[in-house]
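Excluded from the complex is one protein chain; the other protein chains are retained at their positions.
Just so it is clear, A and B label the chains in written order, and each chain counts residues from 1 on its own.
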Amino acid sequence: MDVVTLASQLNAGTIIPEGIVTLTLLVVLVGDLIAGRKSASWLPYVAIVGLLGAIAALFVQWNGTSDTIAFLGAFNGDALSIVFRGIVVLSTIITVLVSISYVRQSGTSLSEFLSILLAATIGGMFLCGASELVTVFIALETLSIASYLMTGYTKGDVRSNEAALKYLLIGAASSAVFLYGASLLYGLAGGETQLDRIGIALSQIETPAIAPVVALVFVICGIAFKLSAAPFHQWTPDVYEGSPTPVVAFLSVGSKAAGFAFAVRMLVTAFGSLTEQWHFIFAALAVLSMILGNAVALAQTSMKRLLAYSSIAQAGFVLIGLIAGTESGYASVIFYLFAYLFMNLGGFACVILFSLRTGTDRISDYAGLYQKDPLLTLTLSICLLSLGGIPPFVGFFGKIYLFWAGWQAELYGLVLLGLITSVISIYYYIRVVKMMVVKEPHEMSETVKNYPEVSWNLPGMRPLQVGIVLALVATSLVGILANPPIDLAKASVQRSPILQASISPAKEVAVSRFAPVQSSEFRVQN
Amino acid sequence: MDLAHGVQLVSFGILAAIAIVAALGVVLLQNIVYSAFLLGGVFASMAGMYLLLNGDFVAAAQLIIYVGAVNVLILFGIMLVNKQQDFPAIKGMWIRKGATALVGAGLLVLLAGTIVTTPWAISTATPTGDGSTLKIGEHFFSDFLLPFELASVLLLIAMVGAIVLARREFVPEDTPTTEEELAFKLPERPRETAAIAGGSQTSPE
Partner (left out) sequence: MEAGIDLQSSAIEMLTGFGVPPGAAKAMWMPLPMTLMLAVATFGVLVSVWLERKISAAAQQRIGPEFAGPLGSLQPVADGLKLVFKEDVVPNQADPWLFTLGPIIVVIPVFLSYLVIPFGQHLVLTNVAIGAFFWIALSSVTPIGLLMSGYASNNKYALIGGLRAVAQSISYELPLALSVVAVVMMSNSLSTIDIVEQQSSYGILGWNLWRQPVGFIIFWIAAVAETERLPFDLPEAEEELVAGYQTEYAGMKFALFYLGSYVNLVLSALFFSIFYLGGWNFIVPIEWILDGLNLSADIAWVQVLTATLGIIMVLVKTYLLVFVTILLRWTTPRVRIDQLLDLGWKFLLPVSLVNLLLTAGLKLAFPFAFGG
């Protein structure tokens, strides 16, 4: 095979968005090298422009070609991957916006932070489309190693060191287990590494063999670590508490979205013949995550730990959509992640702002914040209420859609549990909101009494303000204008051959019968 | 059984024995330096296994990467930080050890059972032998091109990150204005220029 034929077979156009991000990464690194520390004033905007370019490229691809398999089967740029890559890139953009002043104030250098963040984005994006074991693993490791580095980025801070070490050790162990599972798959498929061929090989094993199930369990260990689903969640609270807050924001959304994309592709393509088994395992994970996340969150006193347990619980909710395995199930996963992107990043942006100004993230220190900083209070309240699933914010519609899809797929127990734990979650979200809003002036916490005057003109504060307002607007308005994103999510499921092949015809009928009703329901409610 | 086959069988037995004993030593020995050196033994015997499977390039790569780089790095880490220190005995340690042994043994039985009972799809392709280096190169530049290139991003960022973690503390060139001093109270922020020595100034609230 000579170079020309090879080049024509690669179909390298599918990874143009990743190429743009890689180029941005290099520009950031070299720009910092040439311009020195002065470059910190313009590098973040270069990164944002690059990421917006990647979004534009994704948009072009969405409307573009039907030939999505690239690199001789190593990468699949189908509609599903485009949507997930979009979510990852969006989360990076917001993370960049909210991290500028934080990194500056923590006395670390910005350009290296940006380049590591961009590398994590590249890893996440490739993970969304990787359809071959080696690519999957390298993408997973790019994302993971960049995440470990970011977690330990404020190296003068002992908590950050602790978080990085914990994350690294648990992450390395879960990667190893995943790799073992992948090696079993390689053996079972007779030396194939492409997911679809592994799927075919697994479906041809007639006798009930134990090896595919063992491989499945091991692979799920790797996936569940990225999703931080219980019982693979142990790292989450400590890492969220210790690492720099913008990093946590990225981990909770970007990394998690990439993990979900990877889960969908891996399980649907390679383990198509073991659907019942992985549904069962994921149901167990979902139950544990919802119960544990929401119950432990009740007892938290630190805002970041609260958000950590909340993110475990949210992963449990999203798993319901995955287990449903119907068109609306997958669509609801995408829509919920899209909603989660804005509300969770908005929440973290507020936590960043508060800790920048006061140096603390204890929940009790938020008391009476309403008097001093209305914008912060408003955004944090709306984001938390949306996470709790209070109408009319976007989180409510996301949850309704998830539960509805689960109900359609006859997952009554899971949905009921989801509803009950949602109600519990509302309690701890509202507790924070109540703390901020209702307190009388004399009940104000010491921290808030010393709250500095709000000034957005300081370096790095404008982007943070933009990020907060963006999250605020999206969280409060996307719920009301939910149809375009829902349509997008549905279209991405319909246009992805791997999902279409997996959705069973019987369920499909039920879904299509109810689908129009459902979207009109939303219109009525709005 | 001809000579070559016999030699192969005996070599496999020796290598497997070394690997198992060394791996047990890594886990069970109290002295962490012994564990690290034995880990090198495990890696080296793995290289021997690859050699037995005619993967001479992979064997050499295993040796150079795992023994020459990874293991040396681990040893370096241990020798630069290792402080002989007796840890206080933890009460009920034997329960934890027993549970670990039980889980380990269970996993061993499970995996061994899996390996024995599974109808593995044996690849029918002829072994390449001496041409394996060429074959690996061809794969790198055809169907594994994407992971190969992606690995360069991974290595680049690992290098950047390692330097970030290892270099001296970054001291902001422009001292914060008084306005900023008043407006921001992030605990991670370095308060003194003495940060160049690389100490930690964290003061938990």
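Criterion: a residue touches a chain if its C-beta (ideal position, glycine included) is under 8 Å from a C-beta of that chain, and two chains touch if they have at least 3 such contacts.
Just so we're clear, the structure is a prediction, and the values are computed from it rather than from any experiment.
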| item | value |
| --- | --- |
| Omitted chain - touching chains that are shown | B |
| Among B:A23, B:M49 or B:L75, the residue in touch with the chain that has been omitted | B:L75 |
| Residue of B:G13, B:G104 or B:G131 in touch with the missing chain, whole complex considered | B:G131 |
| Of B:A61, B:A121 or B:A151, the residue in touch with the unshown chain | B:A61 |
| Interface with the undisplayed chain - residues on subunit B | 2-3, 33-34, 37, 40, 44, 56-57, 59-61, 63-64, 67-69, 71-72, 75-76, 79-80, 130-133 |
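The rule is simple: only the chains that are shown with their structure count from here on.
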| item | value |
| --- | --- |
| Between subunit A and subunit B, centroid-to-centroid distance (C-alpha), Å | 28 |
| In the complex, subunit A residues that touch subunit B | 1, 6, 10, 15, 22, 25, 29, 37, 70-75, 101-102, 104-109, 112, 115-116, 119, 122-123, 126, 132, 134-135, 137-139, 141-142, 145-146, 148-149, 152-160, 184, 187-191, 201, 205, 207, 209-211, 214, 244, 355-360, 362, 452-453, 455, 458-459 |
| Footprint of subunit A on subunit B - complex, ascending | 110-111, 113-115, 117-123, 125, 141-147, 150-151, 153-154, 156-158, 160-161, 164-165, 169-173, 179-180, 182-190, 195, 198-202, 204-205 |
